[in-house]
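All protein chains of the complex are present and in place, except for one that has been dropped.
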Amino acid sequence: MEALRELFRDYRFAVGFVIFLFLVVLAFLSFASPYDPIRQLQVPRDRPPSRAHILGTNSKGQDVFWEATFAIRNSLIIALIAGLVSRIVAILVGFVAGYRGGTLDRVLMGLADGLLVIPLFLILVMVAMLLRGSMTLVNTGLLLAFFGWAWDARTIRSQILSLREREFTKTSVLSGNGTMSLVIREYLPFTTPLIFSTLINNIAWAIGMEIVLAILGLVRLEIPTLGTTLQWAITYQAMLLGHWWWISTPVVLTILLLVALYWLSVSVSEYLDPRMRIQRIGARS
Amino acid sequence: MLPVIRAEDLQAFYVLETLRGKKVVRAVNGVSLVIPENTVYGLAGESGCGKTTLLKVLLGNLEPPLRHFGGRVLYRVDGEYLDALALPEGKRQKLRWTYISYIPQGSMSVFNPVAKLRTTFMDFLESHVSGKMRQELLRHAEEHLERLGLSPKILEAYPHQLSGGMRQRVAIALATLLNPRVILADEPTTALDVVAQRAVLQLLSDIQRKLRNTIVLVTHDMGIHATVTTRMAIMYAGRIVEEGWTQDIFTTPLHPYTQYLIRSLPRIGDKRLRESAPGSPPSLAQLPPGCPFHPRCPLAFERCREEVPELEEVGEQKVACFLRRASHVVTS
Amino acid sequence: MRKGILGIAVVLLVLLGGLALAQLPGGVPREETLIVDQLTGRVGTPSNFNLWAGWRWQDRGLQQLVCEPLWTVDYATGEIIPGLAAEMPIYSEDFTKMTIKLRQGVSWSDGVPFTADDVVYTIDLHVKTPGLLYHGPMAEFVDKVYKTDDYTVVVELKKPNSRFHSHFLDRWGCLRIMPKHVFEKVEDPVAFEFNPPVGCGPYVLKDYDPAGFWTLWERRGDWEKTPTGMLYGEPKPKYVLFQAFETEEAKILAQLRHELDMAQYAPEGLRVVLEKSNTARAWRKDWPWVVNIDPCITGIMFNNMVEPYNIKDVRWALVLAINMVEYMATAFDFMAPVSPIHLPPVPAYVEAFFNPLEEWLKNFELDLGNGEKFKPYDPEIPAKLAQAAKERGYPVPEDPKAIREIFGMGWWKYAPEVAEKLLKKHGFTKGADGKWYLPNGSPWKMTIVTDTNPAHHHYRNAMAAAEQWRKFGIDATVNATEAFNSLHLMGEFEVGTMWPAAEPWGVGVDLSRTFDVWHSSLLTPIGQAVTLGPGGAARWSDPRLDELLKKMETTNPFTEVEATRLLGLEALKVVVEEMPTIPTYGYCGAVAWDEYYWTNYPGAENPYSQPYQHWPNFKYMLPFLKRVKE
Partner (left out) sequence: MRFFRDYLAPRLVQYVLVIFCGITAVFFIPRLTGQDPVLEIIAQIQAQGASLDPLAVRNLMETLKELYGLKGSLFEQYLTMWRRVFTLDFGPSFFQFPTPVAQLLRIYLPWTIGLFATSTVLSWALGNIIGGIAGYFSGKSWSKILDAVIMVIRPIPHYIFGVVLLILFAYVWPLFPARGLSIGRGMALNLELVLAILRGSFLPALTLVILGGVVWFQQMKLLVQNVKREDFVEYARVGGVKERRVVFRYVLKNAMLPQVTQLALALGQVFSGVLIVEMVFSYPGMGLLLYRGVTRGDYNLVMGITVLSILTIATAVLLLDLLYPLLDPRIRHR
């Protein structure tokens, strides 16, 4: 609790959190939606924002606001699955490879590099095409998770490598501390900011990737997400027909979401960085 | 005995701005000190009592969130007293390394890891010495190292290629490159093994003897103070609680806190468990009323909880404790 | 340093901006060039023009400007235009011999005269060479080919074929005549690149993009020695540029900037162009703008070999579960004409088939079991569609005739209660949740396979159908996949949105091409590719239809026109009764023309030619275009 109170003193955290909370509330509002997200022609089409439809309606006869609540919910689900699952893999691989080194490191990093060096996007597109019929939210999330860990595993590993070079590792190892305690007590605090920032980056990447896949038509387009909402707006030429309320909704939501995440991550990583904390809290040296 | 640095009632706090107002960490809370020429001056105290911050203030390195709230720091340059905190930044930068220099805590990592040591030395030299050719400056650095008994070849090395002790000695060499009158050394031996510690301390003493300048040696290790320093001050919760000749302090420690520090030293043949003061130093953001040490002091009485004792002279020493007023008897 | 970068950027912008007036390839003058959209996208074989050996993006100008076929069909009228031929083919009584009279005075673009030798050579080569696309039919039917004089060719057939000429009748490809003097020097006619192409058409190749984005053609100096020139006069544009666009937005912006004269869009794109440009027009000058005289019909295809879609009543129940007014709103925003039969309601067909069938349609009955009957036809659908379109805010005419022209003749009633009866008759049950269950008790799940392009009619049909059937209580999902074609041909689908019936020869009264695919001899089991697509993918046949097809084979479409039409009429009835595929609405092209440089396009008010730039008949449009600024 103290940590949270501390974090809230940073305006970036506070603002980021408020935006994020706002989006989560939006996502939850979807459960109260008076409309079916998939059905069309439920409301008059192409109407600008009004009291009845606060963000207007689209060319498919859907209420843009309520569609957006579904879109943000589904995109968050995809991104969280992708982010969390890939984080677990990345942390495990990064820590083990970085700390153990040797053959295991080489094997793991070979694997990660293999994933990275193959034009990932191409494989992603091919697999997405293969699975298109079954590209549900969970599957999309898992697919992205599968492709999203390699990069960060490498980053985390290099951080561990550099930590291993530091004096406290030698001291700690010499003083007979166990590996687990070393990893958890000494490494985790140092890598947490990195993990958090990779998580945020990964979520941003997942959301961006979902949008790319949707624009290429490689997900199930009838399930509203930020990407498919955008794709429909593009298909129906919302931009050039002047239906700004339709096309800007997913774009603005994406920007809001990623800005909020970015602020949260920057703030959290500053808080978690031990050196920074010294500066922030005072002269406890 | 002329002072090189005089601090007068220094106050410097960390001010943390948060959404719910300010939080003030009183790291240096009314410190007055006179650091004389040609000595090794010790500064002791547990972690978190403001030693490092005091050094920063003495160096004139006040960057947010650390802010100056009162008092002066006087340097004696060419017989004149200069108020270091009132000097323009440019002027202050000029005095660094020529008048006062600094070996930071954890100075193992003071070198740019991707540059050869020569580059780092040159960076410092070129910033302070004007009108000389690179070659001359390099020769100066080499000569300096030789004077300190280090091989000039290490200039061609990268920092990670040196051992910890060696790196520390190079750091000292870097700090003394321009023969400053005062060197502030913050825990220079903390991370080293005993052999390396001795080498570093030896080097510091040598430098002091050769240059006849002042080294302010900050360490929590009372053993080092006992062997190296001539005068010393004990710091607690942002204040100086005792000051005097090192020998005097070790023979007749006046402040109960000093007594704890000395008693915590291991002695040869002493099988008793080492004692230390119960508890830990108070948070500098929430100081207790009265004497900041009273919550840990076995001898505390009514007055200690209400008033803050001033630093007063008791013989050759100075102490901030009501028990040591002239009317009280020394009992230890 | 940032200033430096900014400076460089400004200089670059100014430099590039100075040359802003986009130059055309080869530096040809804009006002003499007609720039048209390449419908099938970027050319994949930019340096290869040999369209006899495979798909060569023939709509890059190759089939429109270079090739003159023997005959071309005008799909808007069904009329056959003789090109290199001088008249219609002449069949012998027993359909074993076809005589072709050739046009005189035509020359190839390299100056060599066109003669009967070219035709004989072409057919001969195809009989001999398996790698050529038309090798199959030529080898199967041609016994002998020879010339009787320089302008008469006789083809003797191995077996009777009253439609043999259709292999030379151009609609979107046919066996075009090769220049003998070019091909006879070539060792391998399949690998030959045919670059530059030599044809009897009025244009020659000037330049092309090695990456395939554009192809530039130049009018021949001796255009009067081409069939186009002889029939219609001088093609007006000196240059024609075919340009491919990767996105709709780029195409729209190009047209708004007058960098593109003729283009085809999704309806939304068309709306943008019409709204934003003062000089743009569509085929119709008023709503619904789009070309609705296209000979293709869109709709839904069942795999008649998969349960429960092998049951006629199930197929019909699914028809009656569709509310066509809502369907059209979702699918094409009311802009296309609906059709209850397997032909589009273009004017020629309204006359030949729709009007004669109307009474029959009105009286057509479905058997609901227990002696109950139901008449499913609803002639009021166009009026309902007009009403809905009006409510949507479109300027819909009041005249009933105009309404039928825009919205079609009629469609099937929205009768979910009747559909229910039809399904219950076969043991289907409806749960308390409103969901349907198959006779075996499991929930009715349906996957509709479709194309991946959301702008395509296939996709739009799939979305609209899924929407309707979900509402009806079937768990319908859409699977848009690149394997769309493969799945259909192999029969690995249950419901799809492939063309529900093949387009006839343009809108001629000869419907043999539409129904051929359903001959029982062509029925292919699942897992094996059907050879006659796309309709064949429905895997359906009917003995009554077999009978009619047999009669058609022995009817001469040129001399026995009425008999041909009546056979088609009967076949249509069989297919409607059985409903192996559901026709929904006629294909509509959303064409936009820019009248900034060129005008007198063949719009609805003056339909002197078919309106597309990608069809072979495009060459017959060019002589009628006019420069706006002389």
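Residue numbering begins at 1 within each chain, and the chains themselves are lettered A, B and C in the order written.
Convention: contacts are C-beta pairs under 8 Å (C-beta built on N, C-alpha and C of every residue); 3 or more make two chains touch, one makes a residue touch a chain.
Owing to the predicted nature of the structure, the values given are computational and were not obtained by experimental measurement.
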Request  = Check the whole complex and report which displayed chains the hidden chain contacts.
outcome  = A, B, C
Query = Of C:257, C:285 or C:445, which residue touches the hidden chain?
reply = C:257
Ask   = Which residue, C:113, C:173 or C:416, contacts the hidden chain when the whole complex is considered?
value = C:173
Ask   = When the complex is taken as a whole, what residues of chain B touch the one chain not shown?
value = 59, 61, 93-94, 96-97, 101-102, 104, 106-107, 109-116, 119-120, 123-124, 126-128, 158, 160-161
Request  = Would you write out the residues of chain A that touch the absent chain, in ascending order?
outcome  = 106, 109-110, 113-114, 116-123, 125-127, 129-130, 151, 154-155, 158, 165, 197, 204, 207-209, 211-212, 215-216, 230, 234, 239-240, 247, 251, 254-255, 257-259, 262-263, 266, 269-270, 273, 275-276, 279
Chain C, residues in touch with the chain not shown (by the definition above) = 2, 5, 12-13, 15-17, 19-20, 22-26, 40, 42, 44-45, 47-48, 53-55, 58, 130-131, 133-137, 140, 166-167, 171-174, 191, 207-214, 216, 243-247, 249-250, 253-254, 256-257, 259-260, 452, 482-483, 485-490, 492, 513, 522, 529, 531-534
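Keep in mind that, in the parts below, only the chains that are shown with their structure count from here on.
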Query = Which contact partners do chain A and chain B have in common?
reply = none
Request  = Could you tell me which chain lies farthest from chain C when each chain's centre is the average position of its Cα atoms?
outcome  = B
Request  = Provide the C-alpha centroid distance between chain A and chain C, rounded to the nearest whole angstrom.
outcome  = 45
Note = Residue positions on chain C within touch of chain A in the complex are 248-249, 252, 266, 268-269, 271-272, 275-276, 326, 329-330, 392, 447, 452-455, 463, 466-467, 470-471, 477-482
Task = Using the touch definition up top, name the residues of chain A that touch chain C in the complex.
result = 38-41, 45, 59-61, 129, 132-133, 217, 220-222, 231-232, 234-237, 239-241
